[in-house]
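One chain of protein is taken out of this complex; the other chains stay put.
Each chain gets a letter, A and B, in the order it is written, and its residues are counted from 1.
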Amino acid sequence: MAQETDGRPVVTISVDGAPLEARAGEMLTTALARSGLLRLRQSPRNGAPRGAFCHMGVCQECALHVDGAVRQACLTPVRAGMAVERRGVL
Amino acid sequence: MSTTYDLAVIGGGVHGSTCALFAARGGMKVALIERGPLCREASGVNAGTLTMQMTRVALIPYALRAHAMWANASEWLGHDVGVVVCDGLSLAFTEQEEELLSFRAGKRREAGAPIELISGADALRVEPGISDKVRLAGYCKVDGYANAYLTGLAFRRALLGAGVDLMENTPASGIDREESGFAVKTATGVVRAKRVVLAGGVWIEPMLGWLGIDLPIKTLINQLVVTERVRPVMRTVVGIANGLLSLKQYPHGTVVIGGGWQGIGDRERGGVELMPDRIVGNVRLACHAIPELKDARVARAWAGLEAETADALPAAGPIPGIPDAYVCGSVHSGYTSGPYIARLLADRILGHEPALPLFPIDRLLNSGDAERGPQ
C-alpha cells in the first residue's frame, strides 16, 4: 500500500521461505501489508491473529525473525535478500 | 479489647505463610501480619528453582523433604504454583570447574542428594539444548521449579481456607511483651498473641531488635532476568558448577535466568538498581550453557532481597531468653527448603517434636547477649 510515486528500487526478500517483492528502504510492515500479510504472529493463549498495531516500536506485535534475530517489523527497513520468518504462536 | 491469638506470625513470605498455615491446621488461632501483599518480597520474586545442586550441604535432608512437599503442593497447599518436577544439570566447562563440580556434587551426594556425575555427551542426551562444550555434568533427578509469582495467590487461598486472620498491608512496628504474651504494634492497631514468629526475611534483623536481640543479617541483592516467550529451547533445570547460574524454561515459554548476580539495594529501599555489566555477564553465561537462548529477548529484569546469617545457615527456632517467641528465615535457597523448615517450626510450636532438628540462633549470638536477653 505504498504510494504510486515511489521511486525506490524493487528488491526481493523472503518471507517464511517464499519470495516477496518489496521496495528497498520501505518499512518491513509496509512490504508485508502490501502483499496481504497482516498477520504477523498469533497470540499466546488464544492463537488469535495479530498484526502491527502501534507502528512506533512499542507494542511488540510486529516482532518477527529477520535473518535469525528478533526484530520489530515497524522499525526494520527492507534490505534486498533479507529472510523474514513469522513467529507463530509462542 | 479484641481477641488474643494463639500465634501471631509477622512476615508473609514462604516461611511465615507456611508456618501460619500449619499452625492453623494444627488447631491454633493464627494472625498473619504482612507489611504489603502476601509473598511479594523474596518469596514472590525469586527464580523458583527447586534444586539440590545449589542447596547448602547441611540443608540437603531438608531440601529433599521440601522438594517432595512442593511436588505434592496440591495436597497440602491446595492451589497451583506451577510446580514442574524435572531433571537438573549442573555443568562444568573447564577443568577447574570439573574439579569444583566433582567435589561439590560429592559432598551433596554424601548428604543424600541423588546427584550423579555424567559426561558432556551424556548430559547432551539428558538436555539436547545444552552446549557441546560441556565436559562434565552433575545430574540429579530430584529437581524442578515453581512459578514464584503465583506463591502469594496460592498461599492466600490456603490461609483463608485454614481460617488464618490475614492482615495484609499492615506493617508491624514493634512488639511489647505482656504478661499473657505479646502485643504487636501495627499501623492499624495492636495485635495480641500468646506466641510470635518473626518471619520477616531480610527484615528479621530489625524485628529481632524489637525484642532486644542483635542478630546481624546480610542482605543479598539477587538479580534476575526473564525472556519473552520463546519456542522450547530446554527441558531441564540448568546450572553451573559454582552455582552462579540457574536457568529453566517455563511451560508458557519464558526463560528465567538467575544465579545470584548482585545488584544494588538494601533493606530500607529494596532492590533499587540492576548492574548492567552483571546482567550481561549472567546472560553470557546463560547463552554459553544454552546456545539457542540467544534468539530470545529480555522482557524484564529485577532484583530481590535474600537474607544470610554469618554462617549462611538458617535462623529457625526459639528465640533464646524469650519464651514463646520464635524466628524463621534466612534459609539459603529458602524457596526450596522454606516450606519444610517452617513446617518443622510449626510442629515445634504445636508441641510436637520436629522430625529434623531446627536451627536455633543461639550459635549466632555472642554469649553476653544471649545471657542478658531483652530488657
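Assume a contact is a pair of C-beta atoms (placed from the backbone, for glycine too) under 8 Å apart; a residue touches a chain by one contact, two chains touch by 3 or more.
One rule holds in what follows: contacts and distances are computed from a predicted model.
For the omitted chain of this complex, the UniProt record lists the protein as "Oxidase", which is one of "Molybdopterin-dependent oxidoreductase", "Hydrogenase accessory protein HypB", "Cytochrome b(C-terminal)/b6/petD" or "Oxidase". In terms of the touch definition stated at the top, the absent chain reaches A, B within the entire complex. The chain that is not drawn here is touched, among residues B:Arg56, B:Arg109 or B:Arg343, by B:Arg56.
Checked against the full complex, the candidates B:Ala71, B:Val190 or B:Leu244 give a single residue touching the omitted chain, namely B:Leu244. Within the complete assembly, residues 1-8, 24-27, 29-30, 33, 38-40, 43-46, 48-61, 63, 69-70, 74-75, 77 of chain A touch the chain that is not shown. Across the interface with the omitted chain, chain B contributes residues 37-38, 40, 44, 54, 56-57, 93-94, 100, 104, 107, 133, 149-150, 152-153, 156-157, 168-169, 227-229, 241-244, 252, 260-262, 264, 272-277, 279-281, 283-288, 293-302, 312, 332.
Rule of thumb we're sticking to: only the chains that are shown with their structure count from here on.
Averaged C-alpha coordinates put the centre of chain A at 44 Å from the centre of chain B. Within the complex formed with chain B, the chain A residues making contact are 44, 60, 63, 65, 68-70, 90. Residue ranges of chain B in contact with chain A, taken from their complex: 228-231, 252-253, 295-297.
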